[in-house]
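There's a structure below that I have some questions on.
Partial view: only certain chains, each at its native spot in the assembly.
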Amino acid sequence: MRYFPSMEKPPRSAARIIVTGGTFDKRYDAIKGELTFKDTHLPAILEQARVALPLAVEIRLLIDSLQMTGEHRQSVLDACRQSPERAIVVVHGTDTMVQTAHVVGSAKLDKTVVFTGAMIPYSVQGSDAPFNLGFALATALALPSGAYVAMNARVFPWDNVTKDRAQGQFKPAHPA
Amino acid sequence: MRYFPSMEKPPRSAARIIVTGGTFDKRYDAIKGELTFKDTHLPAILEQARVALPLAVEIRLLIDSLQMTGEHRQSVLDACRQSPERAIVVVHGTDTMVQTAHVVGSAKLDKTVVFTGAMIPYSVQGSDAPFNLGFALATALALPSGAYVAMNARVFPWDNVTKDRAQGQFKPAHPA
């Protein structure tokens, strides 16, 4: 991609963004009249954010997280394992983000893997996607190895987080 | 503000956002036909980002950073000093952000102060404001004490950063 000169030959990317789909990347299909997946908004968001950090962007999946199977989650784990970069953001649907974070967290990689997503698609007015991506990327660059969920401007370790579906917010699974 | 129950009585805010103005917060005045300051967009951005972290938002200034005097910068330093929260984001115009970061950084506070801003106002299409705010906030929460500039998805220590005006990007002042 032209705006990431580092991407053609990325031996020195500072971080990797692994795209899996989710609400974050849904866009409205005017003919079908519904929100679907067509492409990722990641390059557009990074360009808009005027990101100068060399980043690798990898589209692993482009699906709703409710459709994710164990195989899909293994594929996300593989992507993390194979990443030459140690700071990783996984853009993921919020509905099963916790499950995939569990699969990646249990693998105890020597990398910082931060899961994030959006409650409102980037293509819809009032989306939380750009803020969440910025927050997750900085978290991935700064925290020690481990798997985390970063949503609502909060960072949760993979083994103590749950989504409160009624409120549409992430919370600790085991309150202190 | 209703979406920050912690603000009325904020003994346990996790971070403080100090607003000073800058491009980030400019909005179009339809009558004057120009970009001016009227109010801060911070509450709107935080609500849009569905932030659940208790935050204190403090409007210290609302000016273009080219108009900042030494006194203004001292006022920003005072705000950092008085902050009960140790994680601080200062939203600042990009033109003299480095100077104010220098004033705050030289004071060697035992706090993490992260300066950020925007090249395009939040109220203009294609703004980098939400991403930058998310990135800066996560940086303020994660990094050790010190003053930093967080722009373009990069974090710079206060004593090694400069704005490349031609490119509209921040860079190290003394390349490694």
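Observations
By letter and in written order, the chains are A and B; residue numbering begins at 1 in each of them.
Simple rule for what comes next: a residue touches a chain if its C-beta (ideal position, glycine included) is under 8 Å from a C-beta of that chain, and two chains touch if they have at least 3 such contacts.
Predicted model only: the values in this text are computed from it and were never measured.
Every protein chain here shares one sequence; 2 sit in place, and the complete assembly counts 4 copies in total.
Heads up, the rule we're going with is that only the chains that are shown with their structure count from here on.
In this assembly, the C-alpha centroid of chain A lies 25 Å from the C-alpha centroid of chain B. Across the complex, chain A meets chain B through its residues 45-46, 48-53, 55, 119, 126-128, 130-139, 141-143, 150-155, 168-170.
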